[in-house]
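Omission of a single protein chain aside, the complex is shown with its protein chains in their original locations.
Chain IDs A and B follow the sequence of writing; residue 1 opens each chain.
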Amino acid sequence: MELLTNQVLAGIATGAIYACMALAVVMIYQAIDHLNFAQGEMAMFSTFISWQLLQWGVPYWGAFVLTLALSFAGGILIERLLFKPLAKAPILTNVAGFIALYAIINSVAGLIWDFTIKQYPTPFGSSPFLGSQLISTHQAGMIGVTILLLIGLFFFFRFTRMGLAMRAAASVPESARLVGINTSWMIALGWGMAAAIGSIAGMMIAPVVFLEPNMMLGVLIYGFAAAVLGGLTSPFGAVVGGFLVGIFENLVGTYIPGVGNELKLPIALALIVTVLVVKPAGLFGRPIVKRV
Amino acid sequence: MTAMLNVRDLRAYYGQVQALHGLSFALDEGSLTTLLGANGAGKTTTLRAICNMVRSTGAIEFDGAALSGRSTENIVRLGIAHVPQGRGTFTTMTVEENLQLGAITRSDKAGIVSDIERMYDHFPVLKQRYAQQAGTLSGGEQQMLAVARALMLRPRLMLLDEPSFGLAPLIVRDLFKILGKINREDKVTILVVEQNAQLALELADQAYVIETGRIVMSGSAAEIGNNEDVRKSYLGY
Partner (left out) sequence: MSAVQETVTDAPAVEAVPKRAMTLGTGTSLVMLALLIAAPLFVKNFIIFQMTMLLIYGLAVLALNILTGGSGQFSLGQSAFYAVGAYTSAILMEHVGMNYALTLPIAGLVCFVFGFLFGQPALRLSGVYLALATFALATAMPQLLKLGYFEHWTGGVQGLVVTKPDAPFGLPISQDMWLYYFTLVITIAIYIFSVNLLKSRSGRAFMAIRDNEIAASAMGINVALYKTLAFGVSAGITGVAGGLGAIAVQFVAPDGYTITLAISLFLGMVVGGVGWLPGSIVGSAFIIFVPNIAEGISKGLSGAVFGVILFLVIYLVPHGARQVALVAQHLVGKLKQR
């Protein structure tokens, strides 16, 4: 029993990573109605930028805020330059665009900062949290940041005019235009916000997985899975999904014999797919009714 | 009487198919006009063309300003509210949020709050359901919400696309009474597209009849209502 509790706790700790990533994923999904495969790479690039700022002597929180702002701007720029022209193209073409973006960012990051692993600092320290061997102060900090982010997003969407406008634009774009909302800009803003959230995720994750251009691949997949599990329409679901995925992953690794690191991912994904077959809109997603 | 809306030689296309073949008409300021026609005649297309939601050529002037080249949202910001076919309700948001969205381009907070109260006066049932998800409202209630949302813009021109669709006759009468009130008291120019010719002609001052993308008849509502062909084709007697 104690092993189970420990593994669950450890799962929650690692799950914070996925929850953070899942938030960014849901954010972009709300804006553009599909998943952006390059999300992880954008987060990675942002983290490298913050690392570079730190190398140049900028203090941690200064670099953090600056990176946030740059990521926000970068996200908007990428959308306006690269994806606005594709707005009328079929979805699959847009997906190809995401894949192209992935390749470009990964390659450029590799060129600028090379593929050797780098240490990345945490503002929370890494001593055991409250004396527990399973959660470090950094992991607790990560969970805290994720929850703060979630609350912030909740307030933004529920209580601000911009948030209302973005929800409207994502929900019924035509009606949004008919009340005067520039839906095209809402998409750009969605990208900016997703990039900013992604950068936070990256900066939280890097101390754990170490900084290198390929650091986000596994995280992104789990992030997608978490977002889908929680229901793509629900930021709260994304966070819960993230924690659940972390727990699944840990329990699977502990209790199913013969499962090494390589099989954890497919099994976790398979479990999520099973959930989806039972609850196609995810755990907290709104059931989707389709009319002809 | 100044023309609030002036449409000249409007041609509209869905892909390769031409839906409007050179439409011309004008709306006087403060008038309540109805556009009648059968299914597929081009009524909805006309409204969509005014708001640049469909590819079109021709000249459309709103209060002297040319509308061509402007995006839908910019046209709306000029003061044209469009209640689309099917109502276009934000189903996942509450009634009150829908109303707030109607006013999203306005910056006068106090004015918005008092306008919402006015909408609740016009439509008491909305006040009852202010915190409810708009998608759970009945058809008639959603229609009222759509009209209220449009009014929150404080528009000078309001376009309504088949507001009677799917509604019980009594509800339609109530709705049309309110539209008449809004037209007279708030001085909103209204263009109502309708298949339900009878009620529309009772409500309106002016009327146009459209057939396969062309205006075939125009005049006062009374004239059109008494016209033999119109009675046979659209009024059933």
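Everything that follows uses one rule, which is that contacts are C-beta pairs under 8 Å (C-beta built on N, C-alpha and C of every residue); 3 or more make two chains touch, one makes a residue touch a chain.
Since the model is a prediction, treat every value here as computed from it, not as a measurement.
Trainee: Among A:91, A:117, A:151 or A:256, which residue is in contact with the omitted chain in the full complex?
Mentor: In the full complex, the listed residue that touches the missing chain is A:91.
Trainee: Decide which residue listed in A:147, A:162, A:256 or A:273 touches the omitted chain of the complex.
Mentor: For the chain that is not drawn, the touching residue is A:273.
Trainee: Of A:16, A:221 or A:252, which one is in contact with the hidden chain?
Mentor: A:221
Trainee: Which of A:9, A:82 or A:209 touches the chain that is not shown?
Mentor: Hidden-chain contact among the options goes to A:82.
Trainee: Suppose we count only contacts with the excluded chain; which residues of chain A make the list?
Mentor: Listed in rising order, the touching residues are 34-35, 82, 85-86, 88-93, 95-97, 99-104, 106-108, 110-111, 221, 224-225, 228, 232-233, 258, 262-263, 265-267, 269-270, 272-274, 276-277, 280, 286-292.
The criterion applied here is as follows: only the chains that are shown with their structure count from here on.
Trainee: Can you check how far apart chain A and chain B are, centre to centre, with Cα atoms defining each centre and the answer in Å?
Mentor: 43
Trainee: Enumerate the contact residues on chain A facing chain B in the complex.
Mentor: Its residues touching chain B are 161, 164-165, 167-168, 171-172, 174-183, 286.
Trainee: Would you tell me which residues of chain B are touching chain A in their complex?
Mentor: 51, 53, 71-73, 76-77, 81-82, 84, 88-93, 97, 100-102, 104-105, 149, 153
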